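Here the complex is missing a single protein chain, while all its other protein chains stay put.
First chain written, first letter: the chains are A and B, and each begins at residue 1.
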Amino acid sequence: MSFVVYLTFILMSLALVIVFVRLVKGPTLPDRVVALELIASIMVGMIGVHAIHTETSSFIDVAIVMALTAFLAAIGFARFLERGGPRHD
Amino acid sequence: MIKSNWGFPRPFLSIFLVLLWLFLTNSFTWAQLLLGLFLGWLLPLVAHPFMPDQPHVRHPLLMLRYLLVFLADILSSNWVVARLLLGKPERLRPAFIHYPVELDNDYAITLLASTISLTPGTVSAHYDANTKQLLIHALHFEGEEAEMISQIKQRYENVLLEIFQC
């Protein structure tokens, strides 16, 4: 079990590194936002694995908050890119 | 319009919230039940003005079947995307496609757009309420546009139409 958990951690960290390359390269801001969103969902996954690893179920709450803030950040960036202002669609 | 009585604008949401509260606290005491009932009364009352009119779900069983088909399609869509990714990206033929929507409820359209986003090789990108067209981006597009549209129509939209409007 613990071997599999470590392997999962390694693979997810590798995924984080790969996404980070895209985050740095970029070419445009929306590309970076997509990369940030994926980083957030990988973090949600890692927190879940950490909860299993330490057998502490309270970490699931952290995952909830992480998913929530990531969504808000994505929507905020989208609004920022669309030059703000009140819209109704 | 918004009715401003102090009752329960959404009874099902209230019941759901009370049950959710009891599950989250994991202890059935009278104090928790009272607190849950209070939250179940307060939250729908506060949130009600922000929610547009919800459609009536006519066929709950059909909804369940839709959910199962949807979950199966998420898995299969990931296989499709995985194969496309691990192949040569140069061979991809991405395209934007217009999809005419027949549904006329905002919730149902949102549900359709989200389903399209999570199922094989397509992402919804824009909705035009004037012409009632959904803009879909396909990762790999080959063959006829009409064929793809009818595929989506048969698999998802007709079921949604039956669930919400029959």
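We adopt the following convention: contacts are C-beta pairs under 8 Å (C-beta built on N, C-alpha and C of every residue); 3 or more make two chains touch, one makes a residue touch a chain.
Throughout what follows, contacts and distances are computed from a predicted model.
Engineer: Identify the UniProt protein name of the omitted chain, choosing among "Ion-translocating oxidoreductase complex subunit D", "Multisubunit sodium/proton antiporter, MrpG subunit (TC 2.A.63.1)", "3-isopropylmalate dehydratase small subunit" or "Formate dehydrogenase beta subunit".
Structural biologist: Missing chain, UniProt protein name: "Multisubunit sodium/proton antiporter, MrpG subunit (TC 2.A.63.1)".
Engineer: So which of the visible chains would the left-out chain be touching?
Structural biologist: If we consider the entire complex, the absent chain touches A, B.
Engineer: Touching the left-out chain: which of B:Gln54, B:Asn78 or B:Asn158?
Structural biologist: Final answer for the missing-chain contact: B:Asn78.
Engineer: Thinking of the whole complex, not just what is shown, which of B:Gln54, B:Ser114 or B:Ser150 touches the missing chain?
Structural biologist: Only one listed residue reaches the unshown chain, and that is B:Ser114.
Engineer: In the complete complex, which positions of chain B touch the hidden chain?
Structural biologist: Residues 20, 23-24, 26, 74-75, 77-78, 81-82, 85-86, 89-90, 92-98, 110, 113-114, 116-118, 121, 123-132, 135, 137, 139, 141 of chain B touch the chain absent from view.
Engineer: For chain A, enumerate the residues touching the unshown chain of the complex.
Structural biologist: 1, 4-5, 7-8, 11-12, 14-16, 18-19, 21-22, 25, 27-31, 33-35, 37-38, 41-42, 44-45, 48-49, 51-52, 57, 60-61, 63-64, 67-68, 70-71, 74-75, 77-79, 81-83, 88-89
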